[in-house]
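Yeah, one chain of the complex is gone here, protein chain that is, but the others are all in their spots.
Take a look at chain A:
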């Protein structure tokens, strides 16, 4: 212990940890208990009145490069206040991130900011690091999608559903326009987000089922349970947006409604369990971890657990899954910062951080970031661990779109 004590005892400077999410970016330093800043992932440009989203996968490389460059510039010089050249970088990101985005991001960091090294860490793996357990089933309910992933060290079953905060915002916005009396044509998205955060919640299972039935009105007699009280939301300091109570509890229902393919967030979890090898199922079902900003809605966790427990009785799952016990972990951070915290814990391990990152020299020699499924390049021994994880047994599960 005394030999290796002390992080700041003249050793390397602490690494910078960045979690680039679709809606919000968490940035801070390694070894700290929380991110320094959680800022929206967008930049304001002189040309357009609306902010430009940073995490976009469909735009061309040049545009993405300049947007990312501006955003990372803001991160370093307005929020973190450090020199980019001095500190290693750990980027916590989703595995579904296209290679093109990852490569542009690494080009921004290496060529423009000249950081010493970059490590791309999968967000789900990092969240497990905050718990000190071996494996877990991690569900990330974020802005654009909900993604399930499995623990260390196997990436075998993953599932994703394009249903997240963004979907809630659009449903919420539309229903509010229809139902409420407002004098505006359209409500900007950040207002919708604010209304969602402050007034909406997730009802428990019985109530939720009744709301869903009333909406689809299958037998014509289902009655909607009494809605919560309405809210008067001031808009722009002049107008008042009347948010009907029925909106407050019904918008979150769409996360749990089963659409035509009978998929909802809860079935996502169960489907993943079915895909896993049988002997791991019990361990995984008792180690559930839920991260992501959307899961911070009041009542979300309770509802999710009840949904899973009720769905497991359905014929589809009853035979497939023998395990019936589900347990949820509570990581030592808020769900939207859990992945960041894992990255910070990993970034504090200075001994191995260097060997596992892609260094600037390696990048300038080869010009690429080794991807987690890239088995082809004959890497020299010293940079073998530059990949994020051991090469998985199965090939890449999705296609890269440019």
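In this section, contacts are C-beta pairs under 8 Å (C-beta built on N, C-alpha and C of every residue); 3 or more make two chains touch, one makes a residue touch a chain; residues count from 1.
Simple rule for what comes next: contacts and distances are computed from a predicted model.
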One chain is missing here; what is its name in UniProt, given the choices "Large ribosomal subunit protein uL22m", "Dynactin subunit 4", "AP-2 complex subunit alpha" or "Integrator complex subunit 11"? "Dynactin subunit 4"
Selected from A:26, A:102 or A:244 as touching the chain missing from the view: A:26
Chain not shown: contacting residue from A:52, A:305 or A:320: A:305
Of A:114, A:313 or A:365, which one is in contact with the hidden chain? A:114
Residues in chain A touching the chain absent from view: 1-4, 24, 26, 31, 33-39, 73, 77, 79-83, 85, 112-114, 129-134, 152-153, 193-194, 197-199, 201-204, 207, 225-226, 228-229, 231-234, 249, 286-288, 296, 298-299, 301-302, 305, 325, 327-334, 336-337, 341, 345-346, 348-349, 351-352, 355, 381, 384-385, 389-390
